[in-house]
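Here the complex is missing a single protein chain, while all its other protein chains stay put.
When the chains are written out, they are named A, B and C in that same order, and each has its own residue count from 1.
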């Protein structure tokens, strides 16, 4: 069975080592905060100047001066700190974050990322911190559903939507697979049980390669 | 009688209005701190990240972590603050200081300033914050003896020593005169009583113009 | 004596001219000087350029200025958000110019102006539509685009505590754009939750030194 959005987040979270500094993009990546592995200190950065974002506050603890990039109330972990925007983006652009976990509309087999606009004529585009994060973190990984609702592949030969950054994505977590972006294109590391490789390929525009040690992609019920 | 060094500093200090932010260069300008007008709040900035430098500490108050640009122990005024070097030079370079009072080897009639090296072959040059201050303060004024000890003019048609910055000096306080640097060159605003204008000109390489309201340059015994 | 405190919001925004570039602090509601935005509406300046991360929500504050036709141009990273109805109306009616800037570059361009620099080479946005028309160069094997300083005529800011010299502290993530905007404007105006005596803020804890502030007005939370 395909992973739920929360399970995709869970799978991405498993790869976060103790002590890593991570920025979670808006949308699917935000769910990672709720499924962090226990017994590891993982420092979440929020682009608006919060380092060490903690869990959502209880109703009595809400402080509207303490929000995340999505403007939702958060808390601060012991050991966390506040910086101003310019310093926050110094962290982001200067490769001080070990990892940015981002959402995407499309990822190309060369690692190109498109996640900021679909050129919807009804709405002006917004970019936020997406381009800074994509260009600046030590490593970029993407959490995304393998296809759109109507089945169009999101893992492409080339991105159709406007790019956020070129050749930055190193790993993709989808509801069907964990895929690395290598010099030889997409390499499937893990795959859910109830789909075969050809079926996965059929849902992917770019060519997939099977990793020699291909593993099942499993997640607990969440 | 020519002004003493302390009197030159006193004269420069008289022009500091209430509430100005000022950086004092090393050497003669440093003396300004000791002769500030009373009843004005003048905020001295030190390039090493001290805003609101206070008087020298008493013997029991010395903290070697609180020093000025010359690495002498200082104190901090109430209302003062500490910033790191990069922010300190943001203040300096970004025209946030109303005034830099600097020493000089030479000043040219177009405002060029030479105050960092005499190309002494015995010693490697140092520049410190001189170029940042000269290029970055809202206004640069110079405190300098009118001639060298052997009588060579320091107010020149063109600087002979390597430049610190081009066309930045607006006013010069010497032991003999207060001189503005204008589009028409040096204009004498004040002059000590016991020298006549021709004698002052003889001690100056560039042409001097007499201000219409030329005044006597006087300072109290200090 | 240095005393940057003023007694009213009207005095705080006095003299802001038509055509001014306003650095408008805040990230959502956090650190957003709503009282100053509303006072600026009262004051009447028009043809404004607003620099903010977003483009206002609801019909007050920044959105109120826009709704009253006072804003010619918005420079921001993310105009559309839940409640950005005024922006969307004006944008569709072609009554508002939009300059879209990546969030970190927005902040860095203001810092660049504050630091007296002429521009910087940035890796953000290289190869994307937002780099169109920007000078590009390769430095040590990496591609960069040239970004220009962005300075304001006025910064409108919100802080937590402030003393008469203009020294400021902020509350949590309400810090956001405030310290950099304070440095990047010719006139920096701040609404503070609480005036305190000079010396009450430990010099080690001052986030914005008073040199960057021109006027302060107390607006209790």
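The working rule: a contact is a pair of C-beta atoms (placed from the backbone, for glycine too) under 8 Å apart; a residue touches a chain by one contact, two chains touch by 3 or more.
What you see is a predicted model, and the numbers here were worked out from it, not measured in a lab.
Which listed residue, C:13, C:76 or C:115, touches the chain dropped from view?
Result: among the candidates, C:115 touches the missing chain.
From the list C:91, C:144, C:165 or C:212, pick the residue that touches the absent chain.
For the chain that is not drawn, the touching residue is C:144.
Using the document's definition of touch, tell me which of B:65, B:150, B:183 or B:213 contacts the absent chain.
Only one listed residue reaches the unshown chain, and that is B:65.
For subunit B, which residues touch the unseen chain?
Interface residues of subunit B facing the absent chain: 46-50, 63-67, 71, 76, 82-86, 88-89, 92-93, 123-132, 135-136, 162-166.
Considering the entire assembly, which residues of subunit A contact the chain that has been omitted?
18-19, 21, 41, 43, 45, 51-52, 76, 78-83, 89-91, 93-97, 135-136
If the hidden chain were put back, which residues of subunit C would touch it?
108, 112, 115-123, 137, 139-140, 142, 144, 148, 169-170, 172, 203-205, 207
Just so it is clear, only the chains that are shown with their structure count from here on.
Enumerate, in label order, the chains that touch subunit B and subunit C alike.
In this structure, no chain contacts subunit C and also subunit B.
Give the identifier of the chain nearest to the protein's overall CA centre, each chain being represented by its own CA mean.
C
Which two chains meet at the most C-beta pairs?
Summing C-beta contacts for every pairing gives the maximum at A-C.
Centroid from C-alpha atoms only, then distance subunit A to subunit B, rounded to Å. What do you get?
One centre to the other, that is 56 Å.
In whole angstrom, what separates the CA-based centres of subunit A and subunit C?
So the centre of subunit A lies 29 Å away from the centre of subunit C.
Counting only residues that touch at least two other chains, what does the list for subunit B look like?
Counting only residues that touch two or more other chains, subunit B contributes none.
Identify all positions of subunit C at which a residue touches two or more other chains, and write them in rising order.
111
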